[in-house]
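One protein chain omitted, others in place.
Naming follows writing order (A and B), and every chain is counted from residue 1.
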Amino acid sequence: MSSFNPYTENGGAILAIAGADFSVVAGDTRQSEGYSIQTRYAPKVFRLTDRAVLAVNGFAADGNMFVKKVKQRLEWYRHAHAKDMPLRSIARLIQTMLYSRRFFPYYVYNILGGIEEDGSGAVYSFDPVGSYERETCRAAGPAQSLLQPFLDNQIYFKNQQPVPGTAHPTHLPLQVVLSVVIDSFTSATERHIEVGDGLEIYIILAKGRGLQGLEGVKGVQELSISEDSERIFVIRRELKKD
Amino acid sequence: MFRNTYDSDNTVFSPQGRLHQVEYALEAVKQGSAAVGLRSKTHAILLALKRSTGELASYQQKMFRIDDHVGIAIAGLTSDARVLSNFMRQQAMSERMVFNRPMPVNRLVATIADKAQVNTQEYGRRPYGVGFLVVGQDQSGPHLFEFSPSGNSYEYFAMSIGARSQSAKTYLEKHYKSFEDCTLEELIKHGLHALRETLQQDKELNVNNTSVGIIGPTGRHEKPVSPPSKFRIIEGEPVAVYLQSMDQKEPADGAPVPPTAADEDVQMSG
Partner (left out) sequence: MDHFPTNWGRPRNDMFDAYGTHPIHQRPDNRPKDTFADSVQHTQQPIVTGTSVLAIKYKDGIMMAADNLASYGSLARFKDVQRLHSVGKYTVIGAGGDMSDFQYIQHILEEVQIAEGTHQDGHELGPVEIHEYLSQVMYARRSKMDPLWNSLLIGGFKDGKRFLSYVDLLGTTYSASTLATGFGAYIAQPLLRKAVEGYEDVLTTEQAQNILESCMRVLFYRDARSLDKYQIATITAEGVSITGSLKLQTSWDFAEGIRGYGAQTQ
């Protein structure tokens, strides 16, 4: 007798890149199962605090439940400490929450992006059972194998020789990062059937570091309400729907 | 308090049909410094007088955020309040988890009232020594409730609890009809006037001893909040602008309100 399989895979792609004083977290909005598109708009990127954004990919029901539970833990933190949990603490929290389900895992790949207490942009990536590390960029989901090599090349400058006498920059400016993100998703949409429909890009800017060229971007929307703290923006774009 | 035969056990009625332990618990509420709550068509607000045990001590917290749509002010035993407010937070969060909605405020108050009632009936327990004013906003608009250790809860246009709260109540009863159409600033001003009535002779409201809790759209002196209308507590310097708006105290007509017996506070009370 075949036993009940409590998991499925709902497709999509997520990606995050950290800058010196900003962080960008993006995900497409298609949710699928097998060859069926279930919906063209199911967000995979969630704002947790004023300086933390979480992208989840994998089994959508687990993902939504996991985000909900993380948000409730952050709410308890707010009750206890009257402030938002710092990014590195959220990362550790996510690890313990994932590992507590080691033997019935949340089938979810998490990428956490935001601003650390020292004002630097950060990205943390997780596997479904909680292994995590801080990185500069990470892609996850079924299209990971299309996206990550591209990021390795464009962000880490893998297989690129610097002009003699110069070095590759350690961090890229926001506008370059946004171009890389958008190109990543249009490319993944072309070549992966589970990616497409819509794109949501969250941008978290460190405190007092200006808009960094974001003011010129089409369709950018600010989510934060105060200019004298970290600021969060979202850009929504269409992707091909075929 | 006055010891008598029927007060050592909360499960036994006195011959007059009273539960003395419960009444003593109500006295504990009166030991705490005052809190005032009032409501307009758009807002429900709380104001509370914070106490400190001395120059070297900080001021006791009087207000707690329960959820984005609910906040409380307490009078009585702070430790009991922390237990109950924690329970309210759990309830509010589970409502969001299960039904994806803010918990209706009346139901939230009913859950703690039910808890308090159990303590008035079961052997080996004691009633809570704390009273709440609860403000909240739900699908039916802004609300103000009072919760007391007896297990009662009522909804009010305006209410006060704690030490010398009768003086504040007198002010509120005189003015409550005008609250409905008040702006937030006017409402806070009324609240401060009411709270002022509870002060001892030589004391006055200042940025250190006054807390203001607000539910409803942001006022003229506030920065935008997210989500809009959420419960926020205003303390310290931001309170100054509201304190400055207060009118001179009217000279007391007739005999001054006699101070209540319990002025001196026990350490646990807030």
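The rule is short, and it goes like this: a residue touches a chain if its C-beta (ideal position, glycine included) is under 8 Å from a C-beta of that chain, and two chains touch if they have at least 3 such contacts.
Bear in mind the structure is a predicted one, so any value in this text is a computation, not a measurement.
Undergrad: Tell me which of A:45, A:60, A:137 or A:155 is the one touching the absent chain.
TA: Of the listed residues, the one touching the omitted chain is A:60.
Undergrad: Identify the residue among A:6, A:173 or A:208 that touches the chain left out of the display.
TA: Result: among the candidates, A:6 touches the missing chain.
Undergrad: So which of A:33, A:117, A:133 or A:183 would be touching the chain we can't see?
TA: Only one listed residue reaches the unshown chain, and that is A:33.
Undergrad: Since one chain has been left out of the picture, which residues of subunit A touch it in the full complex?
TA: On the side of subunit A, residues 1-10, 31, 33, 36, 38-42, 58-61, 64-65, 104-105, 107, 128, 142, 144-145 touch the unshown chain.
Undergrad: Can you list, in ascending order, the subunit B residues touching the missing chain?
TA: On the subunit B side, contact with the omitted chain comes from 97-101, 104, 106-107, 138-140.
Please note the rule applied: only the chains that are shown with their structure count from here on.
Undergrad: State, to the nearest whole Å, the distance from the C-alpha centre of subunit A to the C-alpha centre of subunit B.
TA: 43
Undergrad: For the complex, which residues does subunit A have touching subunit B?
TA: Contact set of subunit A toward subunit B: 68, 72, 75-76, 78-79, 224-226.
Undergrad: Show which residues of subunit B lie in contact with subunit A when the two form their complex.
TA: Residue list for subunit B touching subunit A: 65, 89, 93, 97, 223-226.
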